[in-house]
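Apart from one protein chain that is not included, each protein chain of the complex appears where it belongs.
Moving on to chain A:
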Amino acid sequence: MPKKINLDMASVEPREQRLGTIIAWDGNSEELHEQSAYELRGQKERGKKGCGGNCRLCELSGPFTQGAVCSEQMVECQAGNVRDAVLIQHSPIGCGGGQVEYNAIYRNGLAMRGYKVENIRIINTNLKESDMVFGAADKLRRSIDDAWERYKPQAIFVASSCATGIIGEDIESITDEKEAELGIPVVPLACEGFRSKHWSTGFDATQHGILRQIVRRNPQKKQEDLVNVINLWGSDVFTPLLKNLNLRVNYVVDLASVEELAQMSEAAATVGFCYTLSSYLATALEQHFGVPEVKAPMPYGFAGTDAWLRELARVTHREALVEPFIQAEHERVKPRVEELKKKLQGVKGFVATGSAYAHGLIQVMRELGIEVDGSLTFHHDPVYDSGDTKEDSLGYLNQHYGKVSNFHVSNRQQYQLYAFLQQVKPDFLLIRHNGLAPLASRLGIPAAPLGDEHIAVGYDGMINLGETILEILAHKKFHDDIRKHVKLPYKQWWLKQKDAYILAKHPELIDDDAAEEYSTEERVEVGAHA
């Protein structure tokens, strides 16, 4: 029996347990690939012998960390972005802070896709100190009723929190009870922040709930021209791309309706733009609903996009259409790419994003002739859920575009980025998620925040990304100026370190020296402006 994704459990199995995910590592991209042993692990994923649980990828772990990101945030940015659903955060009010960020994202996403712009619908159960002692089942029931009375949604998602996880709230029995009462899916999503070391488990948690309670089982019809595109809120680049193969797009999860989520089982295939995001849902749709996942390199750069389109055409039986399209696209795009290459000659870039996405972006940068000798990913999945080597995105990058000499896994740790940037001195950064660009800026390095995650996808992605890079290189004037006028919050001792992981390797460097300094030394105050 091949190892299947388990949809019987209410909670998703965290990434580190399923895939062996790590959040700190240092070396080059070939070493990381070798140590990841994708193929061996993949055999395990498929139920063959493989390396069992023994091929652990060594992970660095030090005493110092800066605030990261949690799984519940990813639930907000997925389940919270379903157009006719409501998300309930069963949590103290602090988790509700996410409503502000994900509302900004939701409103911009709606505008980008041409929908009516309106507020996100997330309700927080606002747990208090006494709820930690006595539990808060009635508050959850009340908020579910409020969600129903206020919005008459097509589905209600309920996200757990660190607090409800620790006090052991039985969310599932309440969602079961309410689902029966209201006659719509009421879906519990287990996404306690402390439960997984990496926030991408939050993607899986959302997808797990949708697979269990929303996707139509045994659909009456098949839509042979419909393709599930697993994405976030990015601009609509897949519709024009897939139109050439006579295929229609079903965007999920963000900005989808509940019906669009339900019809995923009727589609002819599933694709993604990033295996970090799509791995779980795409694999489960194939294993449990018979919708084939397009297992191919991701659609970045000429080689990646060609291979991705060919595989999509094969799966959807459109082989005859694909070759002329690829040829036409090459002819259309190549002159533009050549122009950009000239403009970008001698420029060096650095990627700091999620895992598979980074692999794709580096491919595009290398197509544009940009040097990339350093990058970081927030985490690393040594294998994806299907276990199929055709999805080995890091392997594909190494093999077709060459290795990245300084490759780091660093979970949004700004203090480490300083050393990475000193080492390779890039001209610009590509980033997703907040937190790293502010430091780069203070070092005089501009960054392109890729809020629209589709910017680099496909043939046009090369042009879009190239132009974006030229634009941000022009911003350098601002960053150079600010560099001269700010002080970094790190001590000289740290700024002198060449190895960003020195504390993980030598924890003994943290002694009480630093504490003693305060009692013995005349310190110069850092904070006084006045």
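In this section, contacts are C-beta pairs under 8 Å (C-beta built on N, C-alpha and C of every residue); 3 or more make two chains touch, one makes a residue touch a chain; residues count from 1.
Note that contacts and distances are computed from a predicted model.
Q: With one chain of the assembly withheld, which option in "Allophanate hydrolase", "Hydrogenase", "Amino acid/amide ABC transporter membrane protein 1, HAAT family" or "2-oxoisovalerate dehydrogenase subunit beta" matches that chain's UniProt protein name?
A: Options "Allophanate hydrolase", "Hydrogenase", "Amino acid/amide ABC transporter membrane protein 1, HAAT family" or "2-oxoisovalerate dehydrogenase subunit beta" considered; the missing chain's recorded name is "Hydrogenase".
Q: I'm checking contacts with the chain that's been left out. Which of A:Arg56, A:Arg142 or A:Lys243 qualifies?
A: If we include the chain that is not displayed, A:Arg142 is the one touching it.
Q: If I consider the whole complex, including the chain that's not displayed, which of A:Met9, A:Ala104 or A:Ala328 touches that chain?
A: A:Ala104
Q: Which listed residue, A:Ala79, A:Cys162 or A:Val404, touches the chain dropped from view?
A: That would be A:Cys162, which touches the missing chain.
Q: Please output the residues of chain A touching the missing chain, sorted low to high.
A: Looking at chain A, the ones touching the missing chain are residues 62-73, 92-101, 103-104, 118-119, 121-129, 131-132, 138-139, 141-143, 145-147, 150, 161-163, 165-167, 193-195, 197, 199, 412, 414-415, 434-436, 438-439, 487, 489-491, 493-494, 503, 509-519, 523, 525-530.
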